[in-house]
Every structure is written in C-alpha cells, then in structure tokens.
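One structure is given here, and the rest of the page talks about it.
Removed: one protein chain of the complex. Kept in place: all other protein chains.
Right, chain A next:
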C-alpha cells in the first residue's frame, strides 16, 4: 500500500477523566441486573438451579471483565475537537467510530445530562445535522465545559447562512 496513505489523527481533546467512573458505574449496573435475572428462578426452582447459576456466573464474569476493561479503553478512544470549520469526534472501544461534520451543516446543538452523568458532574453535547446517520454526540464532558462548547457551536453555526441541507 502507499506509504503516504493518509490516516486519521486523533482529535485534540480527551473527555473528562470522570467519564471513566461514569462508564464503570453504568456497566456495573447492567452487569448486576443481568446477573440477578437468572438467579431469581434459580432460587425458586430447585431442579434447574445449577443451570441458571452457571448462566448467572457466565453473565457476571463477562460483565465484570467488560466493566474493568471497557472504561479505560473508551477513555483512550473517546476524543473530540472543534475547529472553525468542523466538529470532529472519535468514540467506541471494540467497534470504533470517527465522525466529521462541517460547521455549515449543523442544524441544532443540545446539551443533555442523564441522572448518572449528573452524579459525576458530566454532560453530553449532541450535534445534529440533516443526515439520517444520527447526531454526533460528545459524551462525558465536564458540565461547564459542555455548556461552553454548546454556546460556542451555536454562535459559529449562527454565523453561517443556509438551511444546512
């Protein structure tokens, strides 16, 4: 292959360090729920108890493994950057995604914070374009920073005329 084949450079900014704890908590919550679900019939129903306990064990084990590995991995991947002309993000862990949207095609900018994000003082910035590909989301930003980013994006997009399609 060409030696001068282009690569994507990682976006400039990492998300907030506290996002690791947010992802850990979220993953742990899902793991606990999924593990408890097969435990309930195991307690009630004697004959199938070993099978359900094995299922619970596997689910719990895999869940814990993900809980340990995923947040650190995500923290290495999740990055964002806003230039004068575009929004650039990367996200994911096993399956990774890079998104670029030009400033001129941005339709709306929102910030949102779920209950769990609020516990850690985090917010997400959602940038919507006219595409059906779904919005670009920068999650796990410090709340004040997220508000600043959203304000700045709103100002930049307002300056550009057109109906963003």
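The criterion applied here is as follows: a contact is a pair of C-beta atoms (placed from the backbone, for glycine too) under 8 Å apart; a residue touches a chain by one contact, two chains touch by 3 or more; residues count from 1.
To be clear about the criterion, contacts and distances are computed from a predicted model.
A chain of the complex is left out here; the name its UniProt entry carries, from "Phosphatase PAP2 family protein", "Membrane protein", "Two-component system chemotaxis response regulator CheY" or "ABC transporter permease", is "Membrane protein".
Taking the complete complex into account, A:86 is the one of A:53, A:70 or A:86 that touches the chain left out.
Residues of chain A that touch the chain left out of the display are 1-9, 11-13, 81-86, 88, 92, 94-102, 105, 107-109, 128-133, 136, 148-149, 152, 154, 156-158, 161-165.
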